[in-house]
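A short worksheet on the structure shown next.
Just one protein chain is left out here, and the rest sit where they should.
Letters A, B and C mark the chains in the order given here, with residues in each chain numbered from 1 onward.
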Amino acid sequence: MGSEPTNGIDPEVVRARVEDALATSEPVFGRFFLARLLDLTVTYDDEQQRTCVELPFADFLRNPQGSLHGGVIATVMDISMGHLCHRYLSTAVTIEMQMRFFRPVNGPSRCEGRLLRPGRRIVHLESHLYDEQGRLCASATASWHRLDTDSQSQTPQTVAEPGNT
Amino acid sequence: MGSEPTNGIDPEVVRARVEDALATSEPVFGRFFLARLLDLTVTYDDEQQRTCVELPFADFLRNPQGSLHGGVIATVMDISMGHLCHRYLSTAVTIEMQMRFFRPVNGPSRCEGRLLRPGRRIVHLESHLYDEQGRLCASATASWHRLDTDSQSQTPQTVAEPGNT
Amino acid sequence: MGSEPTNGIDPEVVRARVEDALATSEPVFGRFFLARLLDLTVTYDDEQQRTCVELPFADFLRNPQGSLHGGVIATVMDISMGHLCHRYLSTAVTIEMQMRFFRPVNGPSRCEGRLLRPGRRIVHLESHLYDEQGRLCASATASWHRLDTDSQSQTPQTVAEPGNT
Partner (left out) sequence: MGSEPTNGIDPEVVRARVEDALATSEPVFGRFFLARLLDLTVTYDDEQQRTCVELPFADFLRNPQGSLHGGVIATVMDISMGHLCHRYLSTAVTIEMQMRFFRPVNGPSRCEGRLLRPGRRIVHLESHLYDEQGRLCASATASWHRLDTDSQSQTPQTVAEPGNT
């Protein structure tokens, strides 16, 4: 197994990223394997109740056309909203999410999440993804169902199953 | 660096998956790195003009609550629709995608994409994700912008930049 | 006040429609004023758990370009899904709705609603609008929040306030 580049992807870079993710991941918010594989940095602005998720660029995240894959963008946006919900309201599961794509992303990006409507049961959020030049490249809105307010009828197993609402 | 399990994730399984993806990926539809890392199998029903994308389950794809991460589901659905567009119409870029989550996924799944409205410029598609028991776990609808019908004003560079419409 | 046509709209047709709606409307499902003004006919297929809402065409429903206004389409689709929820599950309020427009509508249309995922708390539905030739002209998907399963914490007033979740 050599370390020669494969279609622009340097195998050693991928292997180092994977080993780091294996060594540092835990099944908790902010540190689960996919978040570590993407090398995300999640920070919070507690006064404004916002999250910022930073995503470094990596060749292995490209789509067939060469820019950051839309599924990776969806993953990062989902994380920016889920972490926000978890920190300021309660654990919740995604009901639906809509994503809009404005520009291809070809470098580091950051994703800013904020609450649109923090309802007692249903929470609406939005997230914006910017590139290094500060240009808006994608946006997302989503609704989540809070698990705390229906606690009487939730079993622990159900609580652990996102989406099962 | 040992191969002992980390939070339910077997490092050897992850490493084998990564090496296979490095060895078999190419920057083309169906074989780019992320599609290979997820070990996707894409098949087509040319008569019905449908795609089927099969996704094996893997521990490293779990969210903090333990089931398949919504971002992975988004990635697979996006691929099911992009491949469909590419095979039956033309290369196209995602304008927007909305995803709905019905049930958590905890095993292998398959995603079936079909055309809703194959317009000359704008294409609407939908995709449904089922678990091994055949239960509907998630659905997505999306619109894509075809790049072929505006060819006069598209430069090759623009064609290569998804979302830049 | 004459009955001469105003930009293609026959005032007498509008007045007759309004008088009929005033005479036949009640603040209940299927018979509230807007549903009567649009002259909707709502029918159900109880075996398949589907609704069909028929909308006659009228000149006063045109947009500035001359076809059926998207807001009217949204109204009819919302009704097709709300009535479905109400008949087969419980009263519920719309969390969100996404609509897709495929073709302009210039004549009578019908809207068919069905359940995508009848959850205990969150219900996902979809609706398709067809023209007289049976062509798919628009589609919608939506999620609704059921009010029955949270009955302990709902006051009658809250139940009467759609969207307040």
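By our rule, a residue touches a chain if its C-beta (ideal position, glycine included) is under 8 Å from a C-beta of that chain, and two chains touch if they have at least 3 such contacts.
Model, not experiment: these values are computed from the prediction.
**Q** Just to verify: which one of B:Val13, B:Cys52 or B:Ile95 makes contact with the chain not shown?
**A** Residue touching the chain left out of view: B:Ile95.
**Q** Could you pull out which residues of subunit C are in touch with the chain that's been left out?
**A** 1, 6-9, 11, 14-15, 18-19, 22-23, 25-29, 32-34, 37, 59-67, 69-72, 74-76, 78-79, 91, 93-104, 137-138, 160-164
**Q** List every residue of subunit A that touches the chain not included in the displayed model.
**A** Touching the chain left out of view, subunit A contributes residues 98, 100, 102, 116-117, 119, 124, 136, 139, 141, 143.
**Q** Need a quick check: the contact residues on subunit B for the chain that isn't drawn.
**A** So the residues of subunit B touching the unseen chain are 95-96, 98, 119-122, 124, 143, 145, 149-150, 152-153, 164-165.
In this text, only the chains that are shown with their structure count from here on.
**Q** Counting only Cα atoms for the centres, state how far subunit A is from subunit B in Å.
**A** The mean C-alpha positions of subunit A and subunit B differ by 17 Å.
**Q** What whole-Å value do you get for the distance between subunit B and subunit C if each is reduced to the mean of its CA atoms?
**A** Their C-alpha centroids are separated by 34 Å.
**Q** Hey, how far is the Cα centre of subunit A from the one of subunit C, in Å?
**A** The answer is 35 Å.
**Q** Quick check: what residues of subunit C touch more than one other chain, meaning two or more?
**A** As it turns out, subunit C has residues touching two or more other chains at 98, 119, 124, 143.
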